[in-house]
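The complex is shown incomplete by one protein chain, all other protein chains being positioned as in the whole.
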Amino acid sequence: MSDSIKELTEKILAFRDARNWKQFHNPKDMAISISLEAAELLEVFQWSGTDTAVDTEKKLAKVKEELADVLIYALLMGNDLGLDIPEIVSNKIDENNRKYPAEKAYGKADKYTAYAAKGEKSE
Amino acid sequence: MSDSIKELTEKILAFRDARNWKQFHNPKDMAISISLEAAELLEVFQWSGTDTAVDTEKKLAKVKEELADVLIYALLMGNDLGLDIPEIVSNKIDENNRKYPAEKAYGKADKYTAYAAKGEKSE
Amino acid sequence: MSDSIKELTEKILAFRDARNWKQFHNPKDMAISISLEAAELLEVFQWSGTDTAVDTEKKLAKVKEELADVLIYALLMGNDLGLDIPEIVSNKIDENNRKYPAEKAYGKADKYTAYAAKGEKSE
Partner (left out) sequence: MSDSIKELTEKILAFRDARNWKQFHNPKDMAISISLEAAELLEVFQWSGTDTAVDTEKKLAKVKEELADVLIYALLMGNDLGLDIPEIVSNKIDENNRKYPAEKAYGKADKYTAYAAKGEKSE
């Protein structure tokens, strides 16, 4: 199977075009849809308490489906807005590199667990 | 810039490894993080009412950042669980092809707007 | 302090009316806002791993604020749609009573942890 983002996106677009569904895909509803699929992914871990793993076949199957849905909508939204996925991801990593210099952030749990540290919100 | 999912993922992994942050990335917290980034993306459209577009430079800049964050966490979670991204996405499209035959679903707004139709939830 | 839902709602409405903000509060954006505040509440637990508690003053302060925000928007949305909060909550409990008879559901972890059991989704 191809490893190309472009080819994967074209596969998704072909599915959409065959149904004439682009008309429903405005950016606001796309953002809503990404949130809803993310919630379905999160549902796998509802009531799991301290069990943070994907440790059953059933959970794994569900994660595959819901993670795929998140990616499908994210790639569609990126496509519709004319975004270059590798570029926006690389730019975000570059920004994170500035925000969290490796030598300072190395293995720092508090970097991650200090939930309220506003500057870290979008990491 | 490379269009390869694998190479993009490796770039993200290099960022994480340089900080020794993998230890915090259990699947439950990764799913939480995807949800949180999806919420930050959705925030662009809070109080926009009937304006469903990305119609300012400010909104576009924010969408690029937050969509990148969603993708970064999604690719990391897929990597950590040993998932093949093109495969899980293709499998989901195949499943959707079965659920929504193109000839029946073509241009059907009600297919999309019938929010309560349980069978369509994971589309 | 009064324990009345009506009086608490009136307090929130007075805040809104003093700013003439009702005009922005359409149901779609209110639902978005409840989701965003729920995400800010969830952020308290991002990267907490197996620590599922609210075990610091900092976390507790944040939970108070974000839980209040969820409730503020929920009460506003209910008010704007003319809903009777005690009634819709009681009706939902009655429905749950039918769906989960106490004698069958008693202490059943699987009732809760079987994440994929579709019938339980809206519990």
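To keep things simple, chains are lettered A, B and C as they appear, and every chain counts its residues starting from 1.
Here is the rule we use: contacts are C-beta pairs under 8 Å (C-beta built on N, C-alpha and C of every residue); 3 or more make two chains touch, one makes a residue touch a chain.
In this text, all values refer to a predicted model and were calculated from it rather than measured experimentally.
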Inquiry  = What shown chains come into contact with the chain that's not displayed?
reply    = A, B, C
Residues of chain A in contact with the chain not shown = 24, 26, 28-29, 32-33, 35-36, 39-40, 42-43, 45-49, 118
Inquiry  = For chain C, which positions touch the chain that isn't shown here?
reply    = 1-6, 8, 11-12, 15, 18-21, 23-24, 26-29, 31-32, 34-35, 37-42, 44-45, 48, 51-54, 60, 63-72, 74, 77-78, 81, 83-93, 95-97, 100, 102, 105-109, 111-113, 121-123
Hidden partner interface residues of chain B, rising order = 32, 35, 43-50, 52, 58-59, 62, 112-113, 115-116, 121
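Everything that follows uses one rule, which is that only the chains that are shown with their structure count from here on.
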Remark   = Whole-Å distance, C-alpha centre of chain A to that of chain B, is 4
Touching two or more other chains - residues of chain A = 32, 35, 44-45, 48, 52, 112-113, 121
